[in-house]
Structure formats: C-alpha cells, structure tokens
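Sending over a structure as structure tokens; questions will come in a sec.
With one protein chain removed, the remaining protein chains of the complex are shown where they sit.
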Amino acid sequence: MRYMARNLPAIFYVALIYGFIFLPVAVLVLFSFQETRLPIPPFNGPSFKWYEAIFSDARMMDALGNSVIVAVISSAFSAALGFLAAYSLARFRLPTPRLLQGILTAPLTVSYLIIAMGLLITFNAINMPKSLLTIGIGHVVINMPLCFAILYSQMGEHQANVERAARDLGAREWQVLVLISIPMLWPALFASFFLSVTFSWDEFIIAFMVSRFDVTLPVEIWSMLRTGLNPKTNAVGSLVFLVSFATVIVLDFIVFRKRRS
Amino acid sequence: MRYMARNLPAIFYVALIYGFIFLPVAVLVLFSFQETRLPIPPFNGPSFKWYEAIFSDARMMDALGNSVIVAVISSAFSAALGFLAAYSLARFRLPTPRLLQGILTAPLTVSYLIIAMGLLITFNAINMPKSLLTIGIGHVVINMPLCFAILYSQMGEHQANVERAARDLGAREWQVLVLISIPMLWPALFASFFLSVTFSWDEFIIAFMVSRFDVTLPVEIWSMLRTGLNPKTNAVGSLVFLVSFATVIVLDFIVFRKRRS
Amino acid sequence: MTTPTVEFRNITMKFGDKVAVQDINLSIKSGAFVVLLGPSGGGKTTLLNILGGFLEPTAGQVLVNGHDVTHTPSSKRPTTTVFQDYALFPHMSIAGNVAFGLKMRGVPKSRQNQLVEQALDMVGLTHTASRRIHELSGGQRQRIALARALVVEPSVLLLDEPLGALDMKLRRQMQEELKSIQKRVGTTFIHVTHDQEEAMAIADEIVVMNDGFIEDIGAPERIYLEPASLFTANFMGENNIIEGRIIDRKEGDSGTQCLTVNTPLGQIPVNCVTPPEVSEIVLSIRPEHLHTGEPENGHVTLGVATVMDSGFFGTHHQCTVHLGETDTTLKVRLSQKDMVSAGDVVKLSADPGDFVALFR
Partner (left out) sequence: MTTPTVEFRNITMKFGDKVAVQDINLSIKSGAFVVLLGPSGGGKTTLLNILGGFLEPTAGQVLVNGHDVTHTPSSKRPTTTVFQDYALFPHMSIAGNVAFGLKMRGVPKSRQNQLVEQALDMVGLTHTASRRIHELSGGQRQRIALARALVVEPSVLLLDEPLGALDMKLRRQMQEELKSIQKRVGTTFIHVTHDQEEAMAIADEIVVMNDGFIEDIGAPERIYLEPASLFTANFMGENNIIEGRIIDRKEGDSGTQCLTVNTPLGQIPVNCVTPPEVSEIVLSIRPEHLHTGEPENGHVTLGVATVMDSGFFGTHHQCTVHLGETDTTLKVRLSQKDMVSAGDVVKLSADPGDFVALFR
C-alpha cells in the first residue's frame, strides 16, 4: 500500500527539514557571489570578484597551505594510531559490550573547547611553543578516537576468522598484519583518513588557541570576521565548505566502489 | 591461544593511546584545583576556592542558566523534528543505500564555523535580533541531523514489520504511531535528546556568533580567557566537562538498562 | 455452491519491471489448511501480502467471503497474519500483545481478559501472560504470535513462513501443533513455506508456485505421487527424470489412455488421463520406487546397474547407480538393512504404475 498521494506529506516534510538544515549554508554561498560590499538582500550578483580577492591574498594562501599540511599529516597519524589501538583492542574479549561502547564513544563527546583549554595548559606546562605542530597534535587528539571507533567497528568476528585462517595456513603475525588485516581494512582506513581530513580542515577553536603566527584557514577567517561579515568572508567560508563537502562525496564514492569490487 | 603475556604490549598500547587522548583534559581538571593564580607546575593544591569563585559569580550563573535552557529546549525540538523526518523517510524504499547514507551523513560533516557564518547572514537578512532564540535555532540546525541519523538507524525492517502487525490487527495510523512506534523507539529518542543536550551544552562558535547580551557558558568562558588562562577558567572548563561526561554516562546507563528490561 | 473464503481473480503484481505473480486465479474454501509452496522468489509471499492488505495488486481482484477487499487497508480486512519474525510488540506484556487486536476492535475490558486467557490456553502459555517478549523462547514467541492473530477470530489466518526461524526438531513439533490448532478452531489457514516436507506434513491442499505461476494444486499425496509438472516433480523430494518418446497409445480403463514410452531403460507402459499431443515426454520415478533383486510380478525390468556410491540415512540407504549400457545414472533408495556398497552390481526393476508421465 505505497500510495504516492499518501507519501506526499512525508516527502514534503523531509524536504522542509533539509531546507532548514541547509538554508544557512545556501545563504552563505549565495552572498559570496554578491557584487556589493554588504551581504544583505537584495542579491545583485553573481560576481566572482571576492573569490579573486581571496586567491590574490598572500596571508589567505599561506593559511590555506597550513591547513592542508596540518590536515594531511595529523590525519595520517590519527588513522595509523587509531588502527593500532583498534587492532590491539580487537585481540581481547571485553567483559561487557557496554564498557566497550563507553570506551569508544566517551572521547568523542568531550567538547573541543575543553580539549583546547587542556592542550593550552599542557603545552604551557611543558614549555612547548605554539606552532603548526601543536595544532597538529591537537587534531590528532580529536580525530584519533574517531578513527579508532570506525576501524574497530570493522574488526568483527569475520575479520578475526579470516586472520585465524591465515595463521592456520602458516602465516606469522607480521604476515597476517601486512597481507591480510591491512588490505582487508583498506576501505575503513581510507574512510578514517578522509573524515579526519575534513574535521581537521574546518576545525577552529583548537587551532585558534594553540597557534600564534602560523594559522590555519578557519583562524584566518575568524580574524577577518572581526571587521564584520562581508562577501569576502563568505567567499572563504564557501570555499572551506566546498572542499570539505567534496572530500566527503569523494570518500563516499571511493569507499563504496572499493566495497563492491 | 590467548596468552596474557602476548597481550601485554597491546594492553599497554591501548592504555597509552587513552592517556594521550585524555591527558589535556586531565591536566585541565588538575590545575583547576591549583592554589595559586598561575596554572603552571608545580601543583600546589588541592584547593576548591576557584570553584567557590565561580558559584558566587552572578554573570557565570546567568550563563549557566542560559546554557541549560538552550540545551534542553533546542534538544527537545531536535529530537522531535528528527523523529518526524526519520519516520517520514522510513516510509520509502530509497533507490540506493549509498544515497541514503549520503543524506544522513552529509549534514554532519559541515563545519560549525560555516554554519555559524551562514546563520549570522540569514538572521541579518531577515532582521532577527541575536538572542537565546537564535542560539537555540542554531543548535537545532546542528543537532537535528544527528537525531535524525540515530533514529533512522533504529527504524529497520523489524520495526516496519511490527507496525504492519499493528495495522493488521486493526490499528489506525495515529494508533500505530502512539501505541507502537514511539514506545518502541523510546530508548533511541532518549539517546538523541541527551546527546543533543551534551552537544548544545558545550558548543561555542555558533553560540558566540549569534548571541549578544544573553550568552551561554562556553561563550562566557571565552571572554574570561581573554585575560589569559587561570585556575578560575580551568574550574569552569572542568565543570562543563564534568556535566557533559556525566550526561553521557547516565545516558549509556539508562538506554542500556531500558534495552535489557 | 458455497462462496469460497478467499478468491484471487486474475491477480498480477509487478514491482517495476519485475513480474512477481502473473494472472493468478485461486479459490480457497472455508476451513481448509492451504500451503503455498515454492522456492523463494516464486511469488508465494507476494500473494500472501496481497491477501493481507500489505500490497495492492497491479491488476485483478481479491475477494474474502465474497466481498471485494482489493482496495481495503489491512486494518479493515477479516484477515490476520503471523509474521516470519513474529513482529510481537516488545514493549508490551504477553497478555498486552494478545489483547491488542481486541482493544483496537473496542471489545470491553472484561471480555478482552476472558478471550486472551482462552487464546493463551489454546497455545498452552497461560502462565506467561504477564511476562515480556524477550523472556520467551523462539517456539513460545511463535505461539504468542499465533494466539494474537487468532484471538480476533479472523476469517482467514495468514502464516508467512512462521516456522522458518526454528530449528528442525522444534519445527516438526510446531507443525503438529499448528495442524491440531487449525482443526480445533476451524479457521481457514493459508501458510507460506519453501519446505516441502513441512507442506506435506500440514496441508490439506498444497499450491505449488514457481516464477509467479501456479504449477500444481492438490492434496499432498497427489502432488507427491502424481506431480502435474516437471517443476513439481523435482521440487517435491528427490526424483529420477528419464526422457522418452511415445511409441504407442491405447485406450485404457476408465477414460485413461495407456501410453507405451520408449526410454533408455526400455519400453515402459504408462497410464495417463490427459495425454499430450507431442510424443517427446519425460517420465519421473522416485528413488524409493526403484527396486533391486528379482523383479516382482507385473514389474518391468530396467537393466543391470553398478552402485557408484551409497550413503546411510538411518531409515534407508540412498545410492547412486549407473546403467552402463545406456549411460544412465539413477538415484535409488534401499531399505535400512540392505547392505550395498560401491561396486556392487544390482538388477533394477519398478512397478510401471509408479512412473509418471510429464509434458511440461
């Protein structure tokens, strides 16, 4: 009894919800194409001049470069360390699934603001100067639990059985890891890495608090926002959004194709 | 072949990773009990005087009240709207699971900074004054996709079959919803609500950008941080952490117990 | 003629391009225990869903007790369903589950309690009334689903592979129980399964479905011993299929024709009610109808065969034998105490009455 007519209100409702969620982002993107200086109606674009302004702004380009470096390197560490943690934990039978769930999800619920404050105190205490390195360490702290949770969820009974089969056929532990476990978990490793990249790419508060001269793009946007919203800030914002959105789409696509082939 | 000795390195590694993740938070909490003004070693506590200072600070207490109001009301809306969206979407068979996964996860990957900028422009455009209401709307925008994803994941084939059984026995649509669907999804609704509460509770950037006079606790912490880190900021930070951590623990406990009984 | 309880008239169901059932006509009379049997994807569950009101057919009509219910929602039909996953309400007590349908019908509370108790008594679970679903075993859940569906006194009870989730022993036990409950309450049961043993054990009438069509309808004995189609012959238990050619047709007793069929195993006389026009046919014979040793009176000899392998199955031995002359491999079922082993040479014979001629 799947009547199209009966479904119409439901379709309408889902569309409305999506409109509500994406409206702010859509407005942001729209006004980045505004011709005049003020991002208020009426819209008088489209104009690409604010995008041109960004790309000819050296500070902005530096920040973009920093963002990419921090995102890629910290994500590689997050995925690698998360994999090792998941691989270690998967060797045990934990007393209760609830404890396990707690271990996996607890770090994900700690606020970035709190982590930022904690990192700041820690770096002060050990006299570590603020730099891209400290931002990177901060991003590993927030992304590794995520990678850990994703990778652990893929290490089920079947994975354990396949590893057992490899051992049964004469493989040593390192051969099991290199020839079986890592190749089998490749899609999950890939997904963890790219998700970490998107989270690192648009993380603001940690990057702001543990950086000084070398800053990432979100921090640069923040300082621009001090002079108020204008189409240039919107253009940078849209760019940040576009990159992270594209990464998620590409990720979905590649991981999905990997699983089918 | 589960030798304890062979497992020791793995246990050690997992412990190390957890130490790394929780070290910043632990340091933050530790130095909130510092006796003197500067949060640097050596530790000379424990002293509760900074906690006393917070609770006698009227601005701080106002912010705390605001945070609670925004968290509870916005989370109630998020859970309710998310439920309706999931319930609507569960009526269809979507062409591909990939599309569905995209719909569910895409909003979760948009940066809070971008959403904050978009909201600011939108509220400016419609001339909506900054207030607790705008913060609340912002938090619904970020939390509803989460509630939606959690609730949708619980509406599987079995849930659909149980609803079908209720219809088969003569229940009308509203009876199915009230007598079957909502009671069956109660643990998931509960989980969505409380997770939203924790995310709203410690969200900073949206709250900062769309508020003016009435602010939430993270925004208040931010303004205190302008004068640098001190045991008082650490005490507030620890408090925020403690509340959200306790909420997650309670949530785990209640949802888990609900599922067993 | 009395009105059939259920009538499908030219029912067709398409999902996009895929045709799930095609132009089905089927009448089910009151009080029958009917089994829809077939492989998955054969259309049997689709037909059940159309009757239950969970699917609306692309074309055709469904009548229950003579009333057209094609467009009636499931909540208003005089049918109830026992689902494969039972679909019990996990947040209600056992009594709450059973009472649900009565509550929806506005039955007074005191009468509800009385009927729920009767229904629980029928399935032997009165003592569980206040328990919760997750405290019950699989077999008990199955019984509660049955009680919940029967308590509202439907005209037809639909059972969608209700025993699929149970293990073999429990399954056989529940089959007996289902059969005896059906006899007691007298409600028409329509039961979907892909297990031919289950179908034979419980059905008054079996409807064999394949690929959206009805292959055969009849009593279990008839379907097993004289399958109407090649598909049915293969689906219902093990079978040997032998190709042959009609070389003679004679009028037999009582309106049947007696065909003489030339096969690799020799000429075999077969009786047939509606003989085919073509001369190429196949004969089927079941493993238990092939005999070894000296042929009995009236049996035809089929040649000398070598045993390829032999397996013991408790109540019988199952062998594969090979007839060297004609390069034919046959499955033969021998008795428990016949001891044959690979390499033995046996004489094969059969009662010609056990051969069934099939032309589709």
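Order of writing sets the chain letters: A, B and C. Residues in each chain are counted from 1.
Quick note on the criterion: a contact is a pair of C-beta atoms (placed from the backbone, for glycine too) under 8 Å apart; a residue touches a chain by one contact, two chains touch by 3 or more.
Every value quoted in this text rests on a predicted model; they were computed, and no experiment measured them.
Peer 1: Given the contact definition stated above, which residue among A:Arg37, A:Arg59 or A:Arg172 touches the chain not shown here?
Peer 2: A:Arg172
Peer 1: Among C:Leu47, C:Val69 or C:Met200, exactly one should touch the missing chain; which is it?
Peer 2: Of all options in C:Leu47, C:Val69 or C:Met200, contact with the hidden chain holds for C:Met200.
Peer 1: Using the document's definition of touch, tell me which of C:Asp68, C:Glu135, C:Glu221 or C:Asp248 contacts the absent chain.
Peer 2: With C:Asp68, C:Glu135, C:Glu221 or C:Asp248 as choices, the missing chain is touched by C:Glu221.
Peer 1: Over the whole complex, note the residues of subunit C touching the chain we left out.
Peer 2: Those residues of subunit C that touch the unshown chain are 175-176, 179-180, 196-197, 200-202, 220-221, 224-225, 236-237, 286, 288, 309, 311-316, 318, 320, 333, 336.
Peer 1: By the contact definition given up top, give the residues of subunit A that touch the hidden chain.
Peer 2: Subunit A touches the chain not shown through residues 158, 161-162, 164-172, 175, 180, 183-184, 186, 261.
Following the convention adopted for this analysis, only the chains that are shown with their structure count from here on.
Peer 1: Using mean CA coordinates as chain centres, what's the subunit A-subunit B distance in Å?
Peer 2: 17
Peer 1: What is the distance, in whole Å, between the centres of subunit B and subunit C, each centre taken as the mean of its C-alpha atoms?
Peer 2: 54
Peer 1: So which stretches of subunit C touch two or more other chains?
Peer 2: 53-54, 73-74
Peer 1: Send over the residues of subunit A in touch with two or more other chains.
Peer 2: none
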